[in-house]
Structures are given as C-alpha cells and as structure tokens.
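I have a structure I would like to understand better, so I am pasting it below and will then ask my questions one at a time.
Only a single protein chain was left out; the remaining protein chains are all shown in position.
Order of writing sets the chain letters: A, B, C, D and E. Residues in each chain are counted from 1.
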Amino acid sequence: MALVPDNTLITDTPEQGRELAIILARKTVAAIQTDADTRQTLRPGYATNADSLTMATHVVATVAAANDYWRNPASSAES
Amino acid sequence: MALVPDNTLITDTPEQGRELAIILARKTVAAIQTDADTRQTLRPGYATNADSLTMATHVVATVAAANDYWRNPASSAES
Amino acid sequence: MALVPDNTLITDTPEQGRELAIILARKTVAAIQTDADTRQTLRPGYATNADSLTMATHVVATVAAANDYWRNPASSAES
Amino acid sequence: MALVPDNTLITDTPEQGRELAIILARKTVAAIQTDADTRQTLRPGYATNADSLTMATHVVATVAAANDYWRNPASSAES
Amino acid sequence: MALVPDNTLITDTPEQGRELAIILARKTVAAIQTDADTRQTLRPGYATNADSLTMATHVVATVAAANDYWRNPASSAES
Partner (left out) sequence: MALVPDNTLITDTPEQGRELAIILARKTVAAIQTDADTRQTLRPGYATNADSLTMATHVVATVAAANDYWRNPASSAES
C-alpha cells in the first residue's frame, strides 16, 4: 500500500491539498489497522459519534498543517 | 462538495481567516460523515457538552494555525 | 459577533498576546455554540473538572502558537 | 493577574524557557478557573491520575513550542 | 534499541517520510513500554477501537510534522 499517492505532497490548489490531507490520514489508519474488514466494521460507529468525528477532523487538520510546511519551501524555491 | 470555498486560503483580514478556519473544520467533518441528517442529529449533543465544544474549538485552532502557515509566505512575497 | 477583536492579531506585548489567545478561543466556542445561556450553563461543569480545564488550556496554547506564527513576519517586516 | 511574568517570552537558557512554559500553562488555567480554592481542590485529583498528568504535560509541550516560535526571530535579529 | 533507524530523519521521498513517521511513533511507544509481550497484548485492543486508531494516527501526523520541520532547512541548504 502506498502511504502517499503518486509519492508527492505537492498539490496545485488548496482544495487538492485538503483532499490529500484526508487521504493521508486514511492511509495512516490503514497502515496501523491493515484489515479492511475491521476498518469497515469500525466506521459506522465512529462516524455517528460526534467526538469521534471531531478527533478524526483534528487528525486531518494536523496532517494538513504538516503538508503545508512541506509545500511552502518548494513554492518559494519556484519564485 | 468543495473542501475549500473559492479554492483559496488567502483572506484579506484576520477576521475572515478565523471564519475560514471554522468553515474548513466543518467541511472536513462533512467529508468524513457525508450524511447531513446524521450530522444534524449529532450536533445538539456535542454543542451542549463542554468537552465536546473544547475539542471542536481545538480543531479550529489547529486549522487556523495551518492556514496561517500557508498565508505567511504569500504575504512576504507581496512585500 | 466579531471573531477577532479590532480585526487584528498584532499585539504590543506578550501579555496582550496571551490575553488575545484566550479571547480568540472563547470566540470560537461562541461561534460553535451560539446560545449564551447554554454556554453559561456548561461553564460551571467544565471549570470544576481538572481534565476539562487542561483541555481548554491546550486550546489556548494552540491558538497562541498560531497567533505567534502570524505575528512574526509582521515583526520582521517592521525591523 | 499577569499572564506573562515580566511581560516577556525571551529567556536566557532552555532551562528557563521550559520553566516559563510551565508557568504560562498554569497562568492560563488560572485565567479560566479564577478561584484559587477550586484549583487547589482539583489538583490532588489530576496529579494522581496518569492520563491527566499526560494531558497537562502535553499542554506544556505546546506552550513551549509556541514560546520557541516567538523566540527564534528575536534571536536571529540579535545576531 | 535505536529510536531513529540509521540515525537520520532525511528521506528521499514523501512516501519514505511517512513510513519513517510511523516507525518513529512505534519506537517511542516501545521506549515507554519496553516489554514487547505487553505491547503485543495491547495491540488487538486498540487496533479494533476506532478512537484508539484515530489517536494513534494523530501521533503519526504530529511526528510527520516534526520530521518535515527538520527536513526543510536541509533541503534548502542543498539548493
């Protein structure tokens, strides 16, 4: 399983950057719990619990922050 | 659904930046729990629980931090 | 309701910066739970629970971090 | 109550920087729960609970991170 | 036990960077709970609990962020 699709953290737009953050968070979950059936069983439970959703959203926010760190130097290198 | 309204993280003022952080957090929740009715059902519960509110506020703070990271290089590029 | 008082994150002193972080955290809570009476009802509960206080303090710390990120470039621009 | 002792985040040594982070975290708790007696009542409970201690330590770590962000530009300005 | 494999945080690709973040998180757990049998006993429990998985993923995201911080200056130094 690839943890980073296309092996790049560079995206053309903020929209794609946010989508990538969600994907990276899901890939990390999948790397910890490798059984897809187990993940499917767990999903309805946390997706209908407000605090679980908040925690999952926090993870995506942290991933997005890290992603932004990485992207900035590359951006300035292009200018 | 667009994760980033207008596909930009640049805002004219700190006030708009904070509003954007709240929107981005909500968009991420919506990307994880795509059923709007379920989100509406969950909302009264967490909105009347102090710790749930604190957790949600923490997510917004983290999103705002990431947003600021992104914005700074652009600002300095303009100067 | 304004999320950012005076629409600026720039403060003259570290003391004012910390005060602003507390205000920003409270404004975000208020943007999520817009009913002031509900917030007042919740406050005694979390303010007498050690873990709730710790969580709230963490939010302020994260807000302060984001605030500092924003302020630094402006400071260096002035020098 | 002053949130920032001496109104500065600059410290001479890493040791003093860590001490300051602990003080800042405590000042924030005190700004949220202003009653000292209540804080004293809560302290034995969380100080003997491992997860509460871990959460409190996390807050200090985040404050220290924010403090470091702030200090770096000043340091480079002096050099 | 080495906390950092090959004693470097520099990776050639984002994919390897993410893999390293997962390894670093596991090494830290192992440094706190040094008994491998205990870790094996705990693993099935948290790997089938959605919130535990979310928390573990958050740790990896934070580690990845720190890793990125470290890598950036080195990258720019090479250019």
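Everything below uses one rule, namely that a residue touches a chain if its C-beta (ideal position, glycine included) is under 8 Å from a C-beta of that chain, and two chains touch if they have at least 3 such contacts.
It should be emphasised that the depicted structure is a prediction, and the values quoted were computed from it without experimental measurement.
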item	value
Contact footprint on subunit E, counting only the chain that is left out	2-4, 7-9, 24-25, 27-29, 31-33, 38, 42-43, 45-46, 51-52, 55-56, 58-59, 62-63, 65-66, 69-70, 73, 77
Chain not shown, touching residues in subunit D	13-15, 17-19, 22, 47-51, 53-58, 60-62, 64-65, 68-69, 72, 75-76, 79
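By definition in this document, only the chains that are shown with their structure count from here on.
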item	value
Set of chains whose contacts include both subunit D and subunit B	C
Equivalent-chain rotation between subunit E and subunit D, CA atoms, steps of 5 degrees	120
Cα-centroid distance, subunit C relative to subunit E, in whole angstrom	30
Residue list for subunit B, restricted to those that touch at least two other chains	51, 55-56, 58, 62, 65, 69
Chain contact topology (line, ring, star, complete or other)	line
